[in-house]
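A protein chain is absent from this complex, but the other protein chains hold their places.
Chain lettering (A and B) follows the sequence in which the chains are written, and residue indices restart at 1 in each chain.
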Amino acid sequence: MEVELRNITKRFGEVVANDDVNLTIRAGEVLGLLGENGAGKSTLMNVLSGLYTADEGEILINGKPVDFKGPGDSISAGIGMVHQHFMLIPVFTVAENVILGVEPTGKIDYLDLKKARLQVREINQKYGLEVDPDELIENLPVGIQQRVEIIKVLFRSADVIIFDEPTAVLTPQEVTEFFEIVKSLRDTGKAIVFITHKLHEILDISDRISVLRRGQIVGEGDPQTTTQTELAEMMVGRPVSFNVDKEPYAPADVLLDIEDLTVLRENDDVAVDGINLKVHSGEIVGVAGVQGNGQSSLIEALTGLTRVAGGTVKFNGQNITHASTRARHRMGIAHIPEDRQRMGMIADFSIAENMVLDTYYDDRFSKHRVINWPKAYKNSARVAADYDVRMTSVHDAAGNLSGGNQQKMVVARELSRETMFLIAAQPTRGLDVGSIEYIHSRIINARDEGDGVLFVSSELDEIMALSDRVVVMFEGRIVAEFDATTHPLDKNTIGLAMAGAVA
Amino acid sequence: MNEQTESLSEKLLQRAAPGRVDFEDMVVVPVFAVIVALILGAVAMLATNVDLATIGRSYVALVVGSVGSVNAISETLTAATPLVLASLGMAVGFRAGLFNIGAEGQLLIGGMAAVIVGFSFAGMPTYVHLPLALIAGAVAGGLYAGIAGWLRAATGAHEVISTIMLNLMSYRLVDYILRLPVVQREGRADPISRSVLDSAELPRLLEWIDPNLRLHSGLFVMLVAVFLVYWLLFKTTFGFEFRASGANPEAARYAGMRSGLIIVIVMVFAGAMAGLAGANQTLGVLGRATPGFSAGIGFDAIAVALLGRSHPVGVLMAGLLFGALEAGGRQMQVDAGVSIDLIAIIQALIIVFIAAPLLVRKIFPWGFQKETRAGKE
Partner (left out) sequence: MAKTMNPIDAQARKLDTAKVRQARNTGVILICLSVLVAYVFAFGTSGGDAVFRLSRPNDPWAAPNLVVPAMAFSYIAAAVLAFLGARQFMRGGVKWTGLSMGFGLLLAVAAFLVWATAGKSFSLTGMLQATVVRAVPIALGGLAGVLSERVAVVNIAIEGMLLAGAFTGALVGSLLGGFGGLAAAVAVGGLFGFILAALVVTYRVDQIIAGVVINLFVLGVTSYVSSQVYQEFRFLNNAPVFRPVRIPFLSDLPVIGPVFFQQNIFVYGAFIMVCVATYYLFYTRSGLRARAVGEHPQAADTLGINVYRTRYINVTVAGMVAGFGGAWFTLGSVGRFDEGMTNGLGYIGLAAMIVGRWHPFGALMAALVFGFADSMQQKLALLQTPIPSEFLAMAPYIATIILVAGLVGRARPPAADGQAYIKE
């Protein structure tokens, strides 16, 4: 089967997400679609999967033009998509998720779950995917959830399978396993589209590479002959340096001292299980680990957002185990939350209001609980200019900013005051390369000025580039610790620790 | 900082002129909403066998009864005062993301408390007694709403359900209180309270023109409240916290605001405003309490707050409109014999259209700019 996208253009309001894109997908081949965040890769594939309708252009299957009115049409045409954010229903079982939309039924619409289970088992056997059809999705680790997504696609007998950033949530070892699955699918004659912004992965897996930048195809590459540097330049549009400059490692006193910290989730499961960790002034400690191994709970406990069930947290010698979020903030702890849209900013508020979201109460901006807005506006404008937040006016709604600028706004708010310690969670998730570089430089800047930094990210490359020390979290514990200043970090070793394989 | 960033930051301070879309939302949509609601009201009358001439007469009566004379204006303002007070509290609740349907009950409880203070303490001078009675109303209403706030903060029980239950309970509670020997008027078997003493009554404002004009100094209480709520919402840290918790509770929590406390404070404040509205009715208009003296003001206040877009000035305007509908509606009932319940239909329709700007745009494609919604990827 061959799918051709011809002259696809897709606009959202003023923004052109795809601009006259041509692409061919062939059976038995892995097409790598490379592009940085916001380049329009997902939009293009959503057009192909029928979720969006293109404004211009057409889709041809085996040379015949098709018209997708919705995802249903695309599915029946044999196109399946594994989304970056899994499209699984957490409270449904594996079998229910797999059959949803193409359910086997009996009389009076009766849902034949027995048959569904059998069918899931059949696919399991055929492709060597081990998944229990009766398990609830919410009880499964992300790696297995991804397999469920693959089973879903296979269940609909798709011939074209699109993977959108599939490795974001996997450990390096899981990535290897996943690549095996992809290759075996290709060898059975499926056409695969592999979307990513990770250069080494695309070189590993693809048979052919197309690079998307600002909605346009800017180049094609043969993985045999192309290098990472060439691809990076194509993707970003300028030469990219992979090195990060920072001052020599000079840690001073212990700033943050965590002892036996235990944190529970809402359902009383243990999220953080007796962690011990010290962070010094002037160092970046990276926390590596697959998402959902307690990193979020650790941050919530450190910032006073959740109750600590056991252990102590000391900051600068003071016990802050049960201190409020505000008290910690006042002590000079800055926090870049992991989800800027949900936790870091208020989209309906103006940029100026967002800039004082956690400082509005202090002496600089208010007296006797009355806010001095003119002063706050002026300060916001100055900080925004300082931190390269691109906008037209500080009175604009923050929701109108691009993702990169929103994150810069959050970073500006957190770092533009006197800080001693920075907790940064996934600070570059979903950003373009320019913004990533800028935010990295600001974090390193804070460290060079003597702040302690706790840096949590699920992108191992990023952790390895920035950190002075790396700890690995697995199932709520720190299972390994690496010192980048004495030995160079080894991706494989860290990857193994992320999977819990530590003596 | 260098000069370049200095000039850039100067530029960033400039406020953009309000866009056409804002203007449409603030002015065009409400105007269309009122017009459509009036037309549909006429349709409702037609459907219930009212002839065209009567419909014409009733809409004339609606205008005459609301702004056609000094008495009409006095009635409009008298009806608007409690509406605005109660819906100011509601507006603060909306801003903080709380849907307080309990204004009716809070109003009853507040009004009841004001009456009790109002008929007690004989011999007290007005400048002590009246404020005391007003404060009693606000405090009682605030505490009553505080129950729902506390339940929400402590257990997560949704305020919509708990405030409705508190409404239903307040009717019974007022019935009970009105039959207590210390409250019930001497020599009466029906539930009716003693009369408020002169020293606790809100003085009438237009008695020098005609002693029958009911407009009273609660009007000033209301105007002060409008200004106060504006200041509270937009100039103080409390207001900032309220608005932040309403717009994005999670972000507010991450910014170190204490959501539970804010919920309780907002509910108490909303209840206090409703209680004040109740006190305004009992001390200014009725002079005593009877079952159901709230007369649905607490529910109309929801509509007023929605129509006023939860902005104090908008609430004032919307309150005046609803006050006018109320006063005009009474005239309509007298002149044209059309039930005043028609006003309730018109009010409900107005809110539907206000809440659904997309619907209004569809009905009236002209008068609006073509929709350009910047989508996200």
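Operating definition for what follows: a residue touches a chain if its C-beta (ideal position, glycine included) is under 8 Å from a C-beta of that chain, and two chains touch if they have at least 3 such contacts.
Because the structure is predicted, anything quoted here is derived from the model rather than measured.
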Touching the left-out chain: which of B:158, B:185 or B:204? B:158
Go through subunit A and note every residue touching the omitted chain. 12, 49-52, 70-73, 75, 81, 83, 87-92, 96, 100-103, 105, 108-111, 262, 264, 266, 268-270, 273, 309-310, 474-477, 479, 500, 502
Touching residues (missing chain, whole complex) on subunit B: 44, 48-50, 99, 101, 151, 154-158, 160-162, 164-169, 172-173, 175-176, 299, 302-303, 306, 338-339, 341-349, 351-352, 355-356, 358-359, 375
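The definition used in the following text is that only the chains that are shown with their structure count from here on.
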In the complex of these two chains, what residues of subunit A are touching subunit B? 12-15, 17, 38, 40, 42-43, 303-305, 324-326, 329, 335, 337, 342-349, 353, 357-358, 360-361, 366, 369-371, 373, 377-378, 380-382, 384-386, 391-396, 400
Spell out the part of subunit B that touches subunit A in their complex, as residue ranges. 1, 5-6, 8-10, 12-16, 235-238, 240, 243-244, 247-248, 250-256, 258, 372-377
